[in-house]
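Some notes on the structure that comes next.
Apart from one protein chain that is not included, each protein chain of the complex appears where it belongs.
The chains carry the letters A, B and C, assigned in the order they are written, with residues numbered from 1 in each.
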Amino acid sequence: MEIEIATIGGYEEVGRQMTAVRAGDDIVVFDMGLNLSKVLIHDNVQTERMHSLDLIDMGAIPDDRVMSDLEGDVKAIVPTHGHLDHIGAISKLAHRYDAPIVASPFTLELVKEEIQDEDKFEVGNDLVEMDAGETMSIGDKNELEFVNVTHSIIDAINPVLHTPEGAIVYGLDKRMDHTPVIGDPIDMKRFREIGREDNGVLCYIEDCTNANKKGRTPSESVARSHLRDVMRSLEDYDGGIVATTFSSHIARVTSLVEFAEEIGREPVLLGRSMEKYSGTAERIGAVEFPDDLGMYGHRQSVDRAFERIMNEGKENFLPVVTGHQGEPRAMLTRMGRGETPYQIDDGDKVIFSARVIPEPTNEGQRYQSEKLLGMQGARIYDDVHVSGHLRKEGHYEMLDALQPQHVIPAHQDMAGFSGYVDLASSEGYKLGRDLHVTSNGNTIQLV
Amino acid sequence: MEIEIATIGGYEEVGRQMTAVRAGDDIVVFDMGLNLSKVLIHDNVQTERMHSLDLIDMGAIPDDRVMSDLEGDVKAIVPTHGHLDHIGAISKLAHRYDAPIVASPFTLELVKEEIQDEDKFEVGNDLVEMDAGETMSIGDKNELEFVNVTHSIIDAINPVLHTPEGAIVYGLDKRMDHTPVIGDPIDMKRFREIGREDNGVLCYIEDCTNANKKGRTPSESVARSHLRDVMRSLEDYDGGIVATTFSSHIARVTSLVEFAEEIGREPVLLGRSMEKYSGTAERIGAVEFPDDLGMYGHRQSVDRAFERIMNEGKENFLPVVTGHQGEPRAMLTRMGRGETPYQIDDGDKVIFSARVIPEPTNEGQRYQSEKLLGMQGARIYDDVHVSGHLRKEGHYEMLDALQPQHVIPAHQDMAGFSGYVDLASSEGYKLGRDLHVTSNGNTIQLV
Amino acid sequence: MEIEIATIGGYEEVGRQMTAVRAGDDIVVFDMGLNLSKVLIHDNVQTERMHSLDLIDMGAIPDDRVMSDLEGDVKAIVPTHGHLDHIGAISKLAHRYDAPIVASPFTLELVKEEIQDEDKFEVGNDLVEMDAGETMSIGDKNELEFVNVTHSIIDAINPVLHTPEGAIVYGLDKRMDHTPVIGDPIDMKRFREIGREDNGVLCYIEDCTNANKKGRTPSESVARSHLRDVMRSLEDYDGGIVATTFSSHIARVTSLVEFAEEIGREPVLLGRSMEKYSGTAERIGAVEFPDDLGMYGHRQSVDRAFERIMNEGKENFLPVVTGHQGEPRAMLTRMGRGETPYQIDDGDKVIFSARVIPEPTNEGQRYQSEKLLGMQGARIYDDVHVSGHLRKEGHYEMLDALQPQHVIPAHQDMAGFSGYVDLASSEGYKLGRDLHVTSNGNTIQLV
Partner (left out) sequence: MEIEIATIGGYEEVGRQMTAVRAGDDIVVFDMGLNLSKVLIHDNVQTERMHSLDLIDMGAIPDDRVMSDLEGDVKAIVPTHGHLDHIGAISKLAHRYDAPIVASPFTLELVKEEIQDEDKFEVGNDLVEMDAGETMSIGDKNELEFVNVTHSIIDAINPVLHTPEGAIVYGLDKRMDHTPVIGDPIDMKRFREIGREDNGVLCYIEDCTNANKKGRTPSESVARSHLRDVMRSLEDYDGGIVATTFSSHIARVTSLVEFAEEIGREPVLLGRSMEKYSGTAERIGAVEFPDDLGMYGHRQSVDRAFERIMNEGKENFLPVVTGHQGEPRAMLTRMGRGETPYQIDDGDKVIFSARVIPEPTNEGQRYQSEKLLGMQGARIYDDVHVSGHLRKEGHYEMLDALQPQHVIPAHQDMAGFSGYVDLASSEGYKLGRDLHVTSNGNTIQLV
């Protein structure tokens, strides 16, 4: 059987991920993501109303025109988890394919919301829920399996396409977490089995985000321990404390909610995407928040919540807000500018349970946000965080578990691939033979 | 009563700390430390045999000649903890003063060992043990108190000299740790009391090592959680695992020993200073290691231990060795050069539970050490560590607790002080009035 | 005679410089500058209409209320050169003092323009022109002298107040340039004379902007040689070339104009401040541009110029535009956004004859500007520049020439002073004795 891989998007950048695997006549598409920074550099672009081709030209969504070179039928579109760089182009591209969207529960809910927010296209694909550990037939000869992995969002999986020639493991995005706070640990046992069964692993496509970093990405439980340490140290403070983190990072939000209560404060989630992700997670039962946990997204209801906090005494609350990157319109930035009813006083604490995504635009915005907060007297606790992506030793362990015949680094640019290429080379892979450094829009013939 | 502070050493650098406080006719000396880098830059210097003046000229030990300007008698020499930059000059300078050396138990033991290793001078000062929480009279009118603090070595204290004019709090070295793994949490309650009693705090001398860093130094329990995460992730590895950390960091060594056993390996401590610090800590009962924990310092016994490890199967052991900075003669560096019986194989793990002290010489040596280990196949886990020094928010909390009339930044150079000066200025202190940026060899008249 | 120095502004930052020297009953004020970044962090602030106290509260202009502590009369206000951080607060503060503004010709013209643009206050102080090398009596006993220095703007001087107790040399801002392209070399001979005459130098206030940088700031002639190398290498390119630099940097603008003609292109200066500074320099005869050199400041006339360029063929022009820091409203940023009639094509060249001022906001904006230019196909030549401020070896030479009794580092924050403190310490000065690290709002009693 012929096996071919089309590296459609996310092979020259982090963002707008899309990969297609053809096994005989059957094609599976992994991820259809957005590159948000290509949108934001322009003023006043509203993607909801834009046509796919314009977004492709901007570099915002994958250029899927290479799909016409693949001779076969798309049988499934498989987003691996709910981050926008993996699902953000579904509403623009999925309707072109007569295939269901297959995803884990939380991911599928977020896909639904994307589709609902879309103004331009009708996306009518079937939505099929599949849990980690489950499988589905793809045509007569292939099988799709979801292996549970751990990432900075719940319900992340690594899809595996079992073919007669061996397994194709699509390894985006994960870290190796044995104590992930919410959900099950990464299923290394299953990866090791797949590495040893039948024809073994024909090809492994890997998340190289942190491949240039030494050592091992710590578990979410280490971030939790760090966060608890910070928050317990503030237990006696009788003024305002505010926290911010990635809205989609449900495990972190849960820790914030829990520790707020440990130090005697009522947590409140504020900001559009805070409400969206946490609300969705709670609705599908992926997380159990306290019954009375407030979540407010619309500006008016947020401002009312702030007013209540100020009236009842801000020393009794922990607002968990958007704005960890200093985004100009996010809640924390508005608080820094004094545009909300929440009054920051000398000595008030702001916890960034996130790190700055290292790009000059973010760094500039975050710097400004911290400056503005500091001008009002805020004390900053930053970097209370661990990454959701494997570092070098995680990659080493994955190669050791899977023993793949071919490897394809992804989810980075060439500089970002370099650490992975070094590692794979030291493990005996060779560029141009079984180590495929590629770019967007290429196809790789494996069999 | 006149109060005067002589900033003798460690006010232009990290290293060779020494400060004298005169309260009326009584003088207390805090710390007498060594600046090791000033020794190491020269080839083949052996400090044991050197005269004080030569070491002063090299910048290796404090220039205590300024002491002759202070009109009073030295009543006590008080090392705050057992690191060499705080006790390493005692054997060269203490004999000049007719005063006891007063220290906490572990510190005092290390001072004894320093004195025994000294070849040039007879150091006959009385050695007086005093625990955190205890006090001692200094002349008729003053009292010395030890407040328990937390640092990267056990038994660290902050000495406080209570005078009729208020307290002088000598704040070197500490982090604010409420869950320090070994020993008691930092005694913030006592600091807050001191801040409010009598005349309050006349002067606070602060450890500025990390004053330019934002946020809060995590607790040792966070490092422990990180270390455990790393070691548990290696549980299934059936080859060699080696760890290195600061020899004097008894809490970390204890965690390594514990987690070694959790993953089914026998810990062994190897290297001269590993044996020294852990042996001393165990001897005085500061820590309880497993009965059969091997500690070997002399090269021959280390090599015998390595031979035993190789014979019995290195997959059953965790050697905890010296060499975390890539020091050319340390054990790990020798292992990298293949100079020990321990054989590193492809895939073996080396855990640096330490970070590189950021100075080009260290960075170069550590890089070489990692290169050599890597050439033999070792996989590196680095930075499994937290600092022992306060960051900016710890400094903020200390100022808040003590409300000192005067502050003196210490334990850094001018660039290192800058973050502290910014902080103190934002809290209302003013250079040239009550915020004293000074240098080695100055005296500051407070009353 | 009593000599006192008030360090009013610019001793905790680069920006809003202001220093007063009292010699007996006579006071001279050096510089009254603006800290522009404190204005820009707020949206929509228009300083022209703001009251001084509000600007003081924002940290935008010096807090001159400390002047009331100085017992004497202000006899002169002396801006050293025309940069905004030295003259930008004159229109807000000078009217409070009954004293003339004394400055070199170009500086005085720029002061006049500042005063004309002011909406809130009537600034009626006399404007007195004085050239480098000239002197003026200040009261009966003191004399003010201008010594020629070299900086990134023409007509910069270092004012020296000769008092019976020795000279006060105000050393802001300069580099040591013996071949400055425009104007005379720095007058080191005069500095050396002042160092040796009468009572020598009582006090030297130094520009520490680059005091942490090793070596020597190159001459403007090195930047010119670099710029020429870049431009000559583009001689054969037949598309668009655009350059940007500091508008006030007349020597650099002159080089750009000259080299444009060398490679057969017509230079055109575009952007409000390009027109302002170059126009002023030409008007007072400080520089001789080609007769037909176009300078356009108003947006409409700029756009007309761009239209002409596009019509006549952009390969025949070198637009020299504003926007070297990626400022959102500057000309080059507008070009990147496609908001001007100038069309950037694949392969067109953009020369940044400037470096990014190292602050995250600038870095973010400049990054965005380069991204936008790059998306249109522009090739970027950056860092074709040398700084206008002394580095460490220049400071060493100044201390050697002046042999001052006291030194006061200025024009930086504490971290920025640190390199200067190291240098001065190694030359025998001592903190708290004759080396005065101070902050805004202090006074230092010298005699």
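Keep in mind that, in the parts below, a residue touches a chain if its C-beta (ideal position, glycine included) is under 8 Å from a C-beta of that chain, and two chains touch if they have at least 3 such contacts.
Every value quoted in this text rests on a predicted model; they were computed, and no experiment measured them.
Set against the missing chain, the residues C:His178, C:Arg283 or C:Arg433 yield one that touches it, C:His178. Touch with the chain that is not drawn comes from one residue among C:Pro218, C:Pro328 or C:Gly432, which is C:Pro218. The hidden chain makes contact, of the residues B:Gly264, B:Pro290 or B:Gly364, with B:Gly364.
Mapped onto subunit B, the interface with the missing chain covers residues 41, 43, 337, 359-368, 371-372, 375. Looking at subunit A, the residues touching the absent chain are 12, 212, 413-415, 417-419, 421-422, 425, 430-432, 436-439, 441-442, 444. Annotation for subunit C: contacts to the undisplayed chain at residues 176, 178-179, 214-216, 218-219, 221-222, 225-226, 229-230, 232-233, 347, 379-384, 393, 396-397, 400.
Here, only the chains that are shown with their structure count from here on.
Where subunit A touches subunit B, over half of the residue numbers in use are shared by the two copies, so each contributes mostly the same positions.
Rounded to whole angstrom units, the spacing between the C-alpha centres of subunit B and subunit C is 46.
In terms of their C-alpha centroids, the spacing between subunit A and subunit C amounts to 47 Å. If you average the Cα atoms of subunit A and of subunit B, the two centres end up 41 Å apart. Residues of subunit A in contact with at least two other chains: none.
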